[in-house]
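Note that one protein chain of the assembly has been removed; the remaining protein chains are unaltered in position.
Coming up: chain A.
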Amino acid sequence: MNAAVRARGLVKSFGRTRALDGLDLTVKTGEVHGFLGPNGAGKTTTIRILLGQMRADGGEVALLGGDPWQDATDLHRRLAYVPGDVNLWPSLTGGEVIDLLGRARGGLDPKRRAELLERFELDPRKKCRTYSKGNRQKVALVAAFASDVELLILDEPTSGLDPLMEATFNECVLREKRDGRTVLLSSHILSEVETLCDRVSIVRAGRTVESGSLADLRHLTRTSVTAELIGSAPGLAALPGVHDLSVDGARLRCQVDGDALTAVLAELARAGVRTLTTRPPTLEELFLRHYEGAAR
């Protein structure tokens, strides 16, 4: 058993809306897994099913080797969760909430707690009523990172944090990874996923559209080519696998499918190359490709 999360063909409907439509997700033990998709793609619904707060209408799901609905209480001893929209008890202080959640999860490391409070610059004596969204998120993050658990489920955890705190958050996630913990990180912030994650799953409209390591996904996608030519390359437009070609005098830009790169480079070499830049697509570009598909 080396998968922390294994979901196959998850289906969940709310009335007529089909929130999940055959979603697959596999998170290997010890990896940081990015769960990418725009708002409404089904990320939070999937997480609620993993937490046993909702039951899937169809499909199979296993969490840490158990059934997330049947074995919820036992499984929850081994995980910590940070919701996307953290709602806390207005009359309790941040410190009280951290300890409440920590105790419920079987105790937390006081040294680590103090260290995290300092790093996130959170005042634990304030009532939750007075916290901003970012500060409420920090309360849940401190409680999660200070707990001794195998799996962290983080639902868009940085949406209220400023850039400095995002850096702190990234360090914390990398430390969890070093300690051998598994992290499921849902996000629509691509740079975050790029720096932190070993593998990603991209979801759209309740389905997984891509899943694999970043290297795998890039292999599937186009490379962005920018070149300054000496001669001209008239044959380029006719090559299969060349997209969005634009020529501006000697400058040329295009997107190239992975398996067409050799032919394209040969064509460019024939024309003579002064400068050449090739760049792997950013996740933005990956995203655009998938969601353009959805719009069509």
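By our rule, contacts are C-beta pairs under 8 Å (C-beta built on N, C-alpha and C of every residue); 3 or more make two chains touch, one makes a residue touch a chain; residues count from 1.
Heads up, the rule we're going with is that contacts and distances are computed from a predicted model.
Per the UniProt record, the absent chain's protein name among "ABC transporter permease", "DEAD/DEAH box helicase", "L-serine dehydratase" or "Ion-translocating oxidoreductase complex subunit B" is "ABC transporter permease". Note on the undisplayed chain: of the listed residues A:48, A:138, A:181 or A:204, the one touching it is A:48. When the full complex is taken into account, the listed residue touching the unshown chain is A:88, out of A:5, A:27, A:64 or A:88. From the options A:40, A:58 or A:106, the residue with contact to the unseen chain in the full assembly is A:106. In the complete complex, the hidden chain is touched by one of A:127, A:188 or A:270, namely A:127. Along chain A, the points of touch with the absent chain fall at residues 48, 51, 53-55, 72-74, 76-77, 79-81, 83, 85-93, 95-101, 103-106, 123-127, 129-130, 133, 140, 153.
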